[in-house]
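Here the structure is laid out as structure tokens; the discussion comes afterwards.
With one protein chain withheld, the remaining protein chains of the complex are depicted in position.
In order of appearance the chains are A and B, and numbering begins at 1 in each one.
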Amino acid sequence: MGLLDAGIKNHNVLVTSVDNVLNWARLSSLWPMGFGLACCAIEMMATNASNYDLERFGIFPRSSPRQSDLMIVAGTVTMKMAERVIRLYEQMPEPRYVLSMGSCSNCGGPYWEHGYHVLKGVDRIIPVDVYVPGCPPRPESLIGGLMKVQELIRMEQIGISRADALKKLAEKSVDPQFVIERERKAAEA
Amino acid sequence: MEEGKVFSQSVQQSAAAYAIIHEKFGSAVSAFDANETMPFFEVLDARLWRDIALFMRDHAKLKFNYMACLTGMDYQAEEKLGIVCNLESLSLFNHRLAVKVKCERDGGFIPSVACVWHTANWHEREAYDMFGILFTGHPDFRRILCPDDWEGFPLRKDYKVQESYHGIKVPY
Partner (left out) sequence: MQELDTAGLGSIRVTRKDDHTVVIEKDLATEQMVLAMGPQHPSTHGVLKLECLTDGEVITQAEPFLGYLHRCFEKCCENVDYPAIVPYTDRLDYLSGMNSEFAYALAVEKLLDIEIPRRVEFIRVIVAELNRIASHLVAIGTYGIDLGAFTPFLFCFRDREIILGLLEWVSGARMLYNYIWIGGLAYDIPSDFLKRVGEFIAYFRPKTVELCNLLTKNEIFVKRTIGIGIMPAEVAINYGWSGPMLRGSGVKWDLRRNDPYSVYPELDFNVPVPDGKLSIVGDCLSRHLVRALEMEESLKIIEQCISKMPATEGFNPRSAIPKRIRPKAGEVYARAENPRGELGFYILSDGKSTKPLRCKARSSCFVNLSAMKDLSKGQLLPDLVAIIGSIDIVLGEVDR
């Protein structure tokens, strides 16, 4: 998968493209902003803590937006908070990524209909790269989402835009229904 | 209290506490509504609410030192707003009482009891934020949960949510 797995034998000389090295370095030290909003923040904390240990992915929360690459919007964004979220996003250095964690920040969640004070989807105010569904998502699904962010970074090249990279990522996506069917058939056989 | 019906001990204790208040304030308070779920009485003259509150807190046999809850209410049928306060005497006596105070929907006000129980401070701000109930003599009277420039009072029954807030669309 990674560069190191390919095996380095000949006097530590490695031939690869600059993109690959840069992307590898960036995706292996993805620092999210330690920024919890609601219930999902507790699952984010649980993912950081002993059992799920996010640090093995090189992911460790930073307290300041200026030091972080990734913003995990963990929880309900309200109207009062919306402007702060925008400001925090703008303080992050480029290239920056946004992961929307949980139903509330994806689309308003259980509060979509009667929550007058709830922002119905954080993508109304900032661009979102990866959505993680769930209320709250399990740590496993958060890790899945973070790996998607890593994949997105791996797709990036100098000269192609984020939108193109996202498109390439979408092409690689697997239809879960197909996998379920395949597994079911394999189990039957 | 209804005749012929036996209430539990806690309701009887509440009735005894009410009797002391009724003796002092007479017609300013309504009759005691004895029920098992939440025994209460209503303050008919809202202007006296702070005096009643002080009396309830300081009287040697009442000592309602703990305000459990203060709920803002919208009585749409009566065209009134109001509050419901759940009071009790923490670790001194066993009686619990709920007090209701109502005011006019437009321009009515209720005296603040934030100086009697500190708890009331934020609860009253919340009641104002959600229902637009005005409290006179409150030390720090402004919205608490919604932003200061939010339009309308969300929990009123006739509330219509605003279309946008600072350029962000509000409804789904």
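Note that in this section contacts are C-beta pairs under 8 Å (C-beta built on N, C-alpha and C of every residue); 3 or more make two chains touch, one makes a residue touch a chain.
Remember, it's a predicted structure, so these values are computed and weren't measured experimentally.
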| item | value |
| --- | --- |
| Touch partners, limited to displayed chains, of the chain removed from view | A, B |
| Contacting the left-out chain in the complete assembly, out of A:Met45, A:Ile86 or A:Leu169 | A:Met45 |
| Absent chain, residues of chain B that touch it | 35-38, 40, 65-69, 71-74, 84, 86, 90-91, 98, 117-119, 121-123, 130, 143-147, 154-155 |
| Residue numbers in chain A that touch the chain omitted from display | 33-39, 41-43, 45-46, 49-51, 63, 65, 75-76, 78, 80-81, 84, 88, 110-111, 113-118, 135-136, 138 |
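In this section, only the chains that are shown with their structure count from here on.
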| item | value |
| --- | --- |
| Between chain B and chain A, distance of the C-alpha-averaged centres to the nearest whole Å | 47 |
| Chain B-touching residues of chain A, taken from the complex the two chains share | 79-80, 82-83, 108, 112-113, 116-117, 119-120, 124-125 |
| List of chain B residues in touch with chain A within their complex | 145-147, 150, 154, 159, 161, 165-166, 168-172 |
